[in-house]
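Note that this complex is displayed minus one protein chain, with the remaining chains in position.
After this line comes chain A, so read on.
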């Protein structure tokens, strides 16, 4: 494959070397593999190596062996292996050239009616595929979808046998795309289906419009079972030469909430924290989760505007660290419910759902997060007064 199939950048900062924006971090040589996270290091490279979802992997292999690949929609919970399958699939189609990827911060100039909009987005691309998160562009995501697909169609690659090939566009987080973007995605899918294939990836297919779902082959990726996670952990343990005490892997698997990624990350942090492992070792939770439970204990201790202000500052701290507000709210509710009297649970859940909905409609998450906390405080305070006078 020649490089002429690559999409050229008009005005991007990364016009020269792909890694320009990330020069702080020298590229890792294969010998430096030890510095990679285990999650990345032991990620199955081919469809044959897949440890979970072997049957799906085999099916996919057969599918692309027949030389034509439909549009694909992968959906399933986080940490179930969607991305791994996608990469392996791409490698299956294009061979080792798919490994040579580069990261770019690209700027698109989009002509939107009266003005031109500059949209900056990080993409990851090889000669044959491009991967990007269009939803990062906010409400301008539809332009991204249209532009990039058009551009791809312009530079149609020709494979070695002179046959016209196609490129693959991987779109992450399709469920977060706006409705407009999904509509324009649908149209472009039809128009350019000869030139490129789309691989869409999302957590929940319910937020993807029917039109798109029916044009794709839907592949549901289930969360791995605890046994599968244990197997994967033990595999890694063996490769790293670690002693896993009995029950330890199961312990991690249970804590991981059936997310394989989470489990492997936990294993690695445990390894840093204490080795050799003991079977009842505390598995460190994510720092932001601890922070949320700290917030919750703040809320439970006192209910006043002043405390609400304090909570707000802590929520800000989470938002600054890019923890998505929906996840904060979910976690907050989860932690609150643990400490709550049964008769309040229903009402609190109702309000959490209410403000979660508004958060999606609104723009500034903190307004809604705070309104939820305030509502909770107000309910809880009334409850305390009623109960204890």
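To be clear about the criterion, a contact is a pair of C-beta atoms (placed from the backbone, for glycine too) under 8 Å apart; a residue touches a chain by one contact, two chains touch by 3 or more; residues count from 1.
In this section, contacts and distances are computed from a predicted model.
Its UniProt record calls the unshown chain "Putative checkpoint protein Rad17/Rad24", which is the correct pick from "Serine palmitoyltransferase small subunit B", "Putative checkpoint protein Rad17/Rad24", "Vacuolar-sorting protein SNF8" or "Translation protein SH3-like domain-containing protein".
Only one residue from A:342, A:361 or A:387 touches the chain missing from this view: A:361. When the omitted chain is restored, the residue from A:107, A:146 or A:178 that touches it is A:178. Those residues of chain A that touch the chain absent from the view are 21-22, 24-28, 32, 35-37, 40, 43, 78, 83-84, 86-87, 90-91, 98-99, 101, 103, 113, 122, 124, 126, 131-133, 136, 139, 172-173, 178, 180, 261-262, 265, 268-269, 272-273, 284, 286-288, 303-306, 308-309, 312-313, 316-317, 319-324, 327, 355, 358, 361-364, 366-368, 370-371, 374-375, 377-378, 381.
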